[in-house]
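The complex is shown incomplete by one protein chain, all other protein chains being positioned as in the whole.
Chain lettering (A and B) follows the sequence in which the chains are written, and residue indices restart at 1 in each chain.
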Amino acid sequence: MAKPMALSGNFAAAYATKQINPHVVAAYPITPQTLMMEKFSEYVANGEVDTELVCVESEHSAMSACIGAAAAGGRVITSTAANGLALMFEVVYIAASLRLPITMCVMNRALSGPINIHGDHSDSMGTRDSGWIQIFNENAQEVYDTMFQAVRIGEHKDVMLPVMVNFDGFITSHKFERVDTLDDAAVRDYVGTYTPEHSLLDTEDPVTYGPLDLFDYYFEHKRQQVDAMRNALPVAREVLTSYARETGQNEYDIIEAYHLDDADVAIVALSSTAGTAKFVVDRMRAEGKKVGLLKIRLFRPFPVEAVREALAGVKQVAVLDRSDSFGAYGGPVFAEVRNALYDAESRPGIVDYIYGLGGRDINAVDIEGVYNRMLSASGRMAGDVQYLGVRGD
Amino acid sequence: MASLKELTEREERLTGGHRLCAGCGASIIVRQILQATNYPVVVSCATGCLEVSTTIYPYTAWKNPFIHNAFENSAVTCSGAEAMFRAKKRTGEIPADKKVKFIAFGGDGGTYDIGIQSLSGAMERGHDMLYVCYNNEAYMNTGIQRSSATPLGAATTTSPAGTVIPGKKEYPKDLTEVMAGHHLPYVCQASPGYFQDLIKKVETAMEIEGPKFMNTLSPCPRGWRHANDAAIRISKLAVDCCFWPLYEVRNDTYALTGQSKLIADGKKEKVPLAEYLKPQGRFKHLLAPKNKELLDSIQEEVDRRWERLVKLSKL
Partner (left out) sequence: MNEKTWKEIPIGGLILDAGNAAEYHTGDWRTERPVHILDKCKHCMFCWICCPDSAVIVKDKKMVGIDYDYCKGCGICKDVCPFDAIEMTIEGTED
């Protein structure tokens, strides 16, 4: 039975981690992630979990310890943000290439420099090619449910990849909301036990992890990762869409289409901004304006077909990117969505708004402005990359 | 201590067919350590000669579980596996009485330099593991560049003996002492030349619960420019001249061991540093008459460090 609790994103992640009761958690504190680890440390101190908590001396070591632990054949969870994710960049790739289904919360925060502690997506976007599955979450409820889904997706035998559970630093990590929680037994049933095929601790059947892999086999191992990512898409869709049926919780999918069916114009956004956009959509719909929203939950693997289908019939799209990709044509979400639409039967106009860097607020008025610009455009808007909410533009 | 003959009856855990250079010290050290224990082991290894040469896909020379993660994180990777072992004992997935020993290897680059943070962290956290540095005193795998373990005066490719600068300008960091400063249950220094001493130290370490650190000198024929058959006699000379003393620190108590104890007790002769330098091309320039002053000053520093250690061992 679902029990409502008042939880922040961090506490939702910590509570979900407690219920998963992983073998090992290894992490290093960084704002805005700290409260998750502090809360989890309390669970450990009070004997509420079986977890071995490894308080390492850096994020590089956090992921390295997770790799050693996961290779030793058990369930492993960590969390980080921003510079912490950047510091562990090397081993983030290694975790994926060793095919270790580690779950990592990333409380998305702007990368230095200059140093900033607030939310944007530059950290996770920097690792979007690392071979991790990436799920972006709108609110604490999604964070809570995604933790369990992440375990299921990552550990699926056809996948065996690590999963990043992303949510907006401070906006989601620190805001308290109502979260409907499952009881411990329901979580236990849902995530099940994890017994990988190979383990370092199996001294009777020794395995070598991480050999030198040269031009004769490296490419084949990378090709396997491609295959795993391809498998991850249907597996994720199945896990997400069956979640409500299995747990009684909310309905989920890899994308969320909000009033898109008859929309003339649409915004594409990730994470908490999608929540604000829904509020704007409701208001503008009440005024009779045909606006819609596409929230992308699964960013890696990128759901090309789902995005294309969702936007079919829309005449004009504006992508909201909470990180830039310096020197590229627009931000990372724009690049993916525009790419997905290239083969669409009728391509909508598509523009990009880079917004909210370093935690700069985006509010309903900003989003309404984006919709109104699309609605009032005399023709098709295309190829435009603008900066929303920056002084001087 | 088990006799060498007894050790031969144990299964070899590092097979032949690895591709370390002929006469390499690293694989001698690994064999001596693994033969010295009967427990099942899980090994982690930093990027470096040992790792690349023993695990060239699709081949592995390791008959025990092995993991290489990256260059700077052998210690913490091992600590992660050890944490999983403890967690699985707690959940009952692994029987409470099962014994597995965790050993992390790293060269001096992966230990003294890029991996020192990971090592320090893993030791401070108290994981039940043995970290072994096979110290060949430079970045050999990338082509003999200087490290913080490289002795003063040694020629490397980034501290060459030039017409103006005679090799590396700085004394090496004393990592064994850095680790002693962590107040671990067991810290020791060993040399494969004195293998009885090394084996005894491994046996000791394996019976101590908690974090253990072992620093072993690891001759490198390519980097040290010595004959292929010289690893053992040179690693003995390093001890005989007190450049690389054999000692152990158990719960902050220092004790010289083996040959070094005999030297301190006046039962064996302390040989001049030059005897150790002579067979090695990396030190050739130090023996030229124009560098006599420099050689004398290095001898003084070796003596100073040795005498300090002797004093510590009498505390």
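Simple rule for what comes next: contacts are C-beta pairs under 8 Å (C-beta built on N, C-alpha and C of every residue); 3 or more make two chains touch, one makes a residue touch a chain.
What you are looking at is a predicted structure, and each value in this text was computed from that prediction instead of being measured.
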Selected residue (touches chain absent from view) among A:Ile20, A:Leu201, A:Ala228 or A:Ile350: A:Ala228
Touching residue (missing chain; options B:Ile94, B:Ile232 or B:Leu312): B:Ile232
Touch list for chain B against the chain that is not drawn: 4-9, 12, 14-28, 31-32, 35, 54-64, 192, 195, 199, 221, 227-233
Absent-chain interface as seen on chain A, which is shown: 97-100, 160, 198, 205-211, 213, 216-217, 220-221, 223-224, 227-228
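One rule holds for everything that comes next: only the chains that are shown with their structure count from here on.
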Centroid distance [mean C-alpha coordinates] between chain B and chain A, Å: 43
Residues of chain A that touch chain B when the two form their complex: 23-24, 26, 50-52, 54-58, 60-61, 64-74, 76, 90-91, 94, 199-203, 206-214, 216-217
Complex interface listing, chain B residues touching chain A: 40-42, 44, 51-52, 55-60, 62-70, 72-73, 76-88, 90-91, 93-94, 100, 117-118, 120-121, 124-125
